[in-house]
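Sharing a structure with you now.
Removed from the display is one protein chain of the complex; every other protein chain stays in position.
Letters are used for the chains, namely A, B and C, taken in the order the chains are written, and counting of residues starts over at 1 for each.
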Amino acid sequence: MSIITGSEYIDRIDRLQMDIWVDGHPIEGKVSEHPAFKGVMRSQAALYDLQHDKSLQAIMTYSSPSTSEHVGMSYLQPKTKEDLVKRRKMVQQWAMSTNGMMGRSPDYMNTVMMALASSIDLLKGKENCFPEHLLSFYEYARENDISMTHTFVNPQVNREQFYFEDEDDEPIATKVIDKTDEGILVKGARLLATQGGITDEIVVFSAGGIQDKANGFAFSIPSNTKGLKFICRESFVGGDSTFNYPLSSRYEEMDTIVVFDNVLVPWERVFYYNNIQVSNTFMDASSFLPFTLHQAVSRQIVKTEFVLGVAQSIIDTINISDYQHVQEKVSEIIVALETMKALIIKAEVEAELDEWGFMRPNQKTLQVACNVFPRAYARFGEIIQQLGASGLMSIPTEQAFRSSLRKDLDQYLQSKADDAESRVKIFRLAWEMTMSAFGTRETQYERFFFGDPIRLSSGLYFSYDKEAYVKRVKTFLGMD
Amino acid sequence: MSIITGSEYIDRIDRLQMDIWVDGHPIEGKVSEHPAFKGVMRSQAALYDLQHDKSLQAIMTYSSPSTSEHVGMSYLQPKTKEDLVKRRKMVQQWAMSTNGMMGRSPDYMNTVMMALASSIDLLKGKENCFPEHLLSFYEYARENDISMTHTFVNPQVNREQFYFEDEDDEPIATKVIDKTDEGILVKGARLLATQGGITDEIVVFSAGGIQDKANGFAFSIPSNTKGLKFICRESFVGGDSTFNYPLSSRYEEMDTIVVFDNVLVPWERVFYYNNIQVSNTFMDASSFLPFTLHQAVSRQIVKTEFVLGVAQSIIDTINISDYQHVQEKVSEIIVALETMKALIIKAEVEAELDEWGFMRPNQKTLQVACNVFPRAYARFGEIIQQLGASGLMSIPTEQAFRSSLRKDLDQYLQSKADDAESRVKIFRLAWEMTMSAFGTRETQYERFFFGDPIRLSSGLYFSYDKEAYVKRVKTFLGMD
Amino acid sequence: MSIITGSEYIDRIDRLQMDIWVDGHPIEGKVSEHPAFKGVMRSQAALYDLQHDKSLQAIMTYSSPSTSEHVGMSYLQPKTKEDLVKRRKMVQQWAMSTNGMMGRSPDYMNTVMMALASSIDLLKGKENCFPEHLLSFYEYARENDISMTHTFVNPQVNREQFYFEDEDDEPIATKVIDKTDEGILVKGARLLATQGGITDEIVVFSAGGIQDKANGFAFSIPSNTKGLKFICRESFVGGDSTFNYPLSSRYEEMDTIVVFDNVLVPWERVFYYNNIQVSNTFMDASSFLPFTLHQAVSRQIVKTEFVLGVAQSIIDTINISDYQHVQEKVSEIIVALETMKALIIKAEVEAELDEWGFMRPNQKTLQVACNVFPRAYARFGEIIQQLGASGLMSIPTEQAFRSSLRKDLDQYLQSKADDAESRVKIFRLAWEMTMSAFGTRETQYERFFFGDPIRLSSGLYFSYDKEAYVKRVKTFLGMD
Partner (left out) sequence: MSIITGSEYIDRIDRLQMDIWVDGHPIEGKVSEHPAFKGVMRSQAALYDLQHDKSLQAIMTYSSPSTSEHVGMSYLQPKTKEDLVKRRKMVQQWAMSTNGMMGRSPDYMNTVMMALASSIDLLKGKENCFPEHLLSFYEYARENDISMTHTFVNPQVNREQFYFEDEDDEPIATKVIDKTDEGILVKGARLLATQGGITDEIVVFSAGGIQDKANGFAFSIPSNTKGLKFICRESFVGGDSTFNYPLSSRYEEMDTIVVFDNVLVPWERVFYYNNIQVSNTFMDASSFLPFTLHQAVSRQIVKTEFVLGVAQSIIDTINISDYQHVQEKVSEIIVALETMKALIIKAEVEAELDEWGFMRPNQKTLQVACNVFPRAYARFGEIIQQLGASGLMSIPTEQAFRSSLRKDLDQYLQSKADDAESRVKIFRLAWEMTMSAFGTRETQYERFFFGDPIRLSSGLYFSYDKEAYVKRVKTFLGMD
C-alpha cells in the first residue's frame, strides 16, 4: 500500500468498531455517521485526498525508501535543510485546508513516529527495549498511512509537586500489571487522547518523571484492542450547519479519556517496558521535541494568518480601522505572526545533523516559539472579542435568514462594507473561533499543547546556555 | 397590588403572547415552557418569591409611599446613606441567589426607572417632554412589580467616529416617523435587549450623541405591543441538566434584537421625543449613572466572590495551593474583590444629596469600579482556565455517571480531595463559567456593560478633576 | 518636653556626632551641613516646625496622656474610628508638604513604636522579654519627639529558600554574642536603615523566620552608641539647585548599612532577646501591620495625587490631551488613586477594637493596598516617561537659563501652554521623579516597602478567608 484516500480512511475506521462512549452511551453503527465525529472525519478524509491531488503530490508525498511508492511527506526522515523546508511546506499545505484548526491532523502523529524511529539507537542494547519493534511500526505506519492518536499524560489526581500512587492500590495511572508469552498486560487510564476513536492506532508513551518501573513503557495498539475504551468529553459540535458553526461542524477533534482494562499488548508492539532509566530519558534525548515542534509551529503560523484575516474582516465590515487602539491590537497579531515565521526560519537555518545523520531543526529556537504562541493565541481571542464587541451577540442563525425574518435582518444587520448575511457569517466565525465551547477548547489546547506554560518557561531557562553572556559581563567587570 | 410571586410573574409573561423569534421560528405556546427561557424564568420567579420570605422581607421590601404595601426595595428612592446601604443589601441578597450571574435581575431595571424618576425635574417645562408620564410609569412599575428590559444602543452598521444615517433612507436606527392623536409612531431596530421576551415592558431611551431629533426619545411599552418583535440570538442553554450546565440551565438571560415596525407609543407612555438637547443630556445629568452603577457594582461583588470560590475549589480538589504562581493568581482575584468592595464603600461614604433631595453615591468612584471590573472579570476567566488546565477537558456528563461507565469514572477521575462526581461537578462549573458559550457571553457582557472600555477610560479622564493636583505641582515649582 | 522645632531637631542630630561614612570618608563636622544630608534635614525640620503652626496644631498634635503637653499625633494610640481619621489627616498633612516623597517622615517610625507599645501584653511573662522597657521607650519617644530609624533585614548573602549561617562563623547577620550586667552585646550588620545618620535613635527588631535564638531580639539605642557605624550608599542628591533637582535637593533620605561592632545595648533598652518563639511571632501578632500600613497608605495617596498632577502638567504643557492613549494612561493613574483612597476608607470603616482596646484598621484591606501600590507606582513612572517622550531629554539646567543661552532656550523650548522656563521646570520634575537615580530609588523603595511583591501575594492568598466562598460553591453544587 501507500497513501490512502479519504474514503479508505473512513472505511478503515468504521470497520474497527471500537468501544467509544459519548454522553454515557456506546457508539453503535458507523463512527463516521455519528454527529460528534462525522464532520471531523470528513475533514480528515479531505486531507488524505489532498495527497492524491496531482498538482500537490510533490509537496505532499515522497517516494518510499522501501517500496518507491508515494508515501506521506510527514513520514520523511530529514537529512538536509531542504528536507526540513519540504516538511514545513507539506504541513502548511494541510494546515491551509483546515486553517490550522486541527491540532492533530495526521502529520502530527506521523512526525512523532518518524522522530522516535529516528532515535532508536538510544534503545539499543538496553534492558526490556525493542528498538526493532519501534522501527518496524514506523515503517508499517508509513507504508499503510496509518492514522494514530496518543496519550502522554496520567490522570490529574493530585498535582502536588511530589506525588506518587501507592503501589498496592488499584492503579489509576496506567501500568504494566503482568507479562505473558504473548505480551504485556496494562491496566489504568490515560488522559487526553485527542482524536481518540477516529484513528487506526493508539500510541502510548510514558512521559518521564517515573518512579515505579511499572509506569514506564511505550507501545502502540490498534484502537479496537480488547479492553480498550474511549470515554469522550461532551461534543463541541454546534450542529451541522456550516453557516452557524463554520468551525466545529468541520474540525472538532474530540478529547477522550482512555481506559485500559487488562489490555494485552503483543510483544511485537512493545517498544520498551519496565526500564525506568529509558522511560525517563528517551523522549528528551530523542529528536521528538525538535521535529514535533517544527510541525506544530508550522501549523500555528497558518492558524495565526487565519486569525489575522478574521480580525481584519471584522474591521473592514464595521469600518473601525481609523481607531488607534484597533491598529495597535491588530499590530499585536502581526508581531506574533512575524515572530513565529522568523523563529521557524531560524530553527531551519540553524538546523544541525544529529549523531544518526538526521537534520534536527534548532530546538532552543522552537522552544521559544512554544513559549510565545500559547500566550499569543489566548491574547488573539481577547482581541477578536474586543473588536467584535456587541456584534458578537447579534448573530442570528442560518434558519433565521431562511425565515420571514430575512427582510428585517437584511435591513438592520447590514454593515458599512457587507450585506447582513456576509456580516453575520464573519461575526459567527469570530464568535465560534473565540467564544464557543469549540473555540475556548482550541485556546486551552494551544495553551497546554507542550505542557504547563510555567514549566515551559522554567524549561527554557534551564536549557538555555547563558554562560557565554555571564562571561562577557565578568570580562567587562575585570572579574576573570 | 404590590410585590408579586414567582408564579404571578410567570403567568403574566405567558399571557402576553409576544412576538419572539428563536432560530428562525416564532415561539408558540408559553414562553415559560420554551427550552431557551424556562430555566431563567424559573430563576427569576425564585427572586420574586424571595420577596415573600418573611425572614428577608425587611431586606427585600419597603413600605410603598402611596399604599403602604410592601414594594421592592430596588424601587426605593434613597434619601440617606442608610438607604444606600439598604439598597446594596437587597441587591446582594438577590445576587447571592444567582451568584451574580444574572446581570438583569429585576433590581437592575427597577433601579434605572427609580433613578430616572428621581430626576424628572430636568424635563419640566421642556418642549416635547412629559415628566409626569415618567413619574407615573415609575409608580406603576413599583406598585405592580413590573418586569422590564431596555435598549440603549443602535445597530452597529458603521463604527466610524463620525457616522450618521441619511435621513431619507429607510431607518435602521429606531426613529420617530410620525405622531398622531394617540401617540408617536416609531420604526427601526435597537440592540441588544437582554431578557427581551421575558419582561412585561420594554423601556427605550436614546443614548446621547443624537444629531437628528427623530432619533431622540424615551418611552416604555408593553412587550406585546403590536409591531414589536424580539429576534433572539442563539440560545446558550446547554441543556436541562444542572449537573451538566449548572449555570446556563438557570441563568441564560438571552439577548434580543428589537424591531419596531411602525409601533404606536401612546402619549401617556412617551417621556420625551423630538428634543435633541434633552435627548443628549438627560441621561448624563440624571442620577442614572450613580444609582445604576451602585446596583451593578453591588452585584459584581457577589459574582467575584463566586469566582473566588470556584478558583479555590479547583485548587483544593487537585491540591495545587503550594505553587507560588497559583497563590499569585488567586491573590489577583482577592485584590479585585477587595477593590470592588472598597469602591462601593467609598461611594456610599462620599454620597451626597442631589438638588432634589436624593442621596447619590459618589459617581466618580463608581466610574472607577466600572473601569476596573470589565478587565478583572476577563482576567478571572483566564485564571480559572490556567488553574483548571487539562482538567477542564475531562468533564464527562451526568449521563456518563448514570451509565455503566460509573466505575471507571469513579476510579480514574477521583481527586486528592473529592470523589470523581464532586470533582467533575466543580470542573464542569468552572468550564461553564469560563469556556462555554454562556460563560464567554458573560465575559463579553461584563466587558461592555457600561460601554466600550476605551471610552470608559476617556470618560473617566475627562470627568475627573485633576486641577487641584496640577495646582499643587505648580505651587511646588513656584509657578503660581 | 513635647513637640520639638526644626532647629531643635537639627541641633540634637548635629550634637550626636555619629560614625557615618559617605563614599569611603567619615563625616566630620555637622551632619546638617553635609551635602548628602542638608536638604533632607531641612525638609524634616520643616515637618517638625509644622507641628507648631497654630492653625494646624489640632491636626498635628494631641494632648499627652502623661503631661497634657502637645505631642505628635502620630504617637496617638487610637481607640475609636475617629482617632484613625485623625491619624490619617495628620499623616496626609505632613505628606502634603513633601508630596509623599519622604517614605520615612517621622510619623512612620512614631507609628511603628506606637503599634508595638500597644501590643506589649504579648510579651508579658515571657522569658527574656521586657514589655515595660518597650512601653517606657515609646513614652520617652513620644514625650521627647525622638526621631528614629530602624532595620528589619539581614544582609542578602544568599536568597535561597532555606539558608542559615553556620553558627561558628564570624556573624554576618547581627546576633547577640554575649550578655553582661550592663546589657547585651551585639555584633554583625543589618540592611537598610533609611534615614540612618539623621535620627536620634535606631530601633532594631528581628524580622521573623529565626532559627538561632541569638538572632532574635529587639531593642533601641542612640545613634551615637559606641561601635555603631552607618555606611551610606552613594548620595542621590543631584545638587543644591531646586530648579535642577526639585526633589533630591529636598527629599533624598539616604539608605545605610548598619554595622554593630560589639555594641552594648543597656538592659533598659532591651525589649526582648534569646526567645525564638517571641522573635518569630511578636511582629505578626502585634498591631504593627495594621497601623504601619495605615500610615504608609495614607502617604502613598498623597504621592499618587502628586504623580497625577505631574502627568497632567506634562499633558497641558505640550497639549496632548486629545490622544486616546494619553487619556487611557492617565485614567490608569486615576484608577489607582481612587482605589487607594477607597481601600483606606474601607480599612477605617471596618476597623475593630483589638483585645487591648485599640482600634485596628482592617488589616486584609490594607494588605490589598500594599499589593496594589508597588505595581502601580512602577507603572506611573513608565507612564510619565511615555508622556514626556523626548521632552525628558531636553532639560537644560538653571545655569543654562542664567547664561547667554537664555534667548535661544526661550525661543526653542517654549510650549503651547507655558514659557520655556516653566516647561523645563515641569519636565525636570518629571525627569527627576522617574528617571534620576533619586527617582528610580523611590520606585524601588515603594516596590519593596513591605517586602518582596511575590511574597506579599502569597501572604495575601494564605491569610485571606476563602472558605465562605468555597462553601457557597459547594452549596450551589449540592455538595454539602
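Quick notes
Rule of thumb we're sticking to: contacts are C-beta pairs under 8 Å (C-beta built on N, C-alpha and C of every residue); 3 or more make two chains touch, one makes a residue touch a chain.
A quick note: this is a predicted structure, and the numbers were derived from the prediction, not measured.
From the options A:Val330, A:Met359 or A:Ala437, the residue with contact to the unseen chain in the full assembly is A:Val330. Interface note for the absent chain: among A:Val310, A:Ala420 or A:Met435, the touching residue is A:Val310.
Touch with the chain omitted from the figure is made, among A:Ala141, A:Leu343, A:Ala378 or A:Leu392, by A:Leu343. By the touch rule set out above, subunit B reaches the unshown chain at residues 323-325. Listed for subunit A, the residues touching the missing chain in the whole complex are 96, 99, 246, 305-306, 308-310, 312-313, 316, 321, 324, 327-328, 330-331, 334-335, 338-339, 341-343, 345-346, 349, 364-365, 368, 371-372, 422, 425-426, 429, 454, 457-458, 460-462, 464, 466, 468-474, 476-479.
Interface with the hidden chain, as seen from subunit C, comprises residues 21, 23-25, 153, 155-161, 163, 170, 172, 188-189, 191-192, 229, 231, 233-234, 244, 255, 257, 259, 318-320, 322-323, 325, 378, 382, 385-386, 389-403, 405, 408-409, 411-416, 434-437, 439-441, 443-444, 447-448, 452-454.
Here is the rule we use: only the chains that are shown with their structure count from here on.
The greatest centre-to-centre gap from subunit C, using C-alpha centroids, is found for A. A separation of 53 Å divides the Cα centre of subunit A from that of subunit C. Within subunit A, contacts with two or more other chains are made by residues 323, 325.
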